[in-house]
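Missing here is one protein chain; the remaining ones are kept as they sit in the complex.
This part shows chain A:
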Amino acid sequence: MSQAPETREGPVVTPVRVVIALCLVAPFVAMLWVGSYAKTDPVFIGIPFFYWYQMLWVLLSTALTMIAYKLWQRDQRARSAAKGGASQ
């Protein structure tokens, strides 16, 4: 096989990567802190807070993962462009 042109160099921790990490960690903080949402009020269309809040977090965490994914793609492209090698 041809030699693998290895791209991943430069500083490991960059501002973009910190944002990515925060996006991925946020759901853990929110969901594991059960005390913050173990209550009935406010009720939404008859559903206690406890339930609709967690379902809301399904959407929030999806959005966060999507942001992380986009940022990561951009980060990788920037890195391979910086290396000047790969065309994609």
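Keep this in mind: contacts are C-beta pairs under 8 Å (C-beta built on N, C-alpha and C of every residue); 3 or more make two chains touch, one makes a residue touch a chain; residues count from 1.
As a convention for this text, contacts and distances are computed from a predicted model.
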item: Chain not displayed: protein name in its UniProt record ("ABC transporter permease", "Sodium:solute symporter", "RNA polymerase sigma-70 factor, ECF subfamily" or "Sulfide dehydrogenase (Flavocytochrome), flavoprotein subunit"); value: "Sodium:solute symporter"
item: Positions on chain A where the hidden chain makes contact; value: 1-6, 8, 23-25, 27-28, 31-35, 38-40, 43, 45-48, 50-51, 54-55, 57-59, 61-62, 64-66, 68-69, 72, 85-86, 88
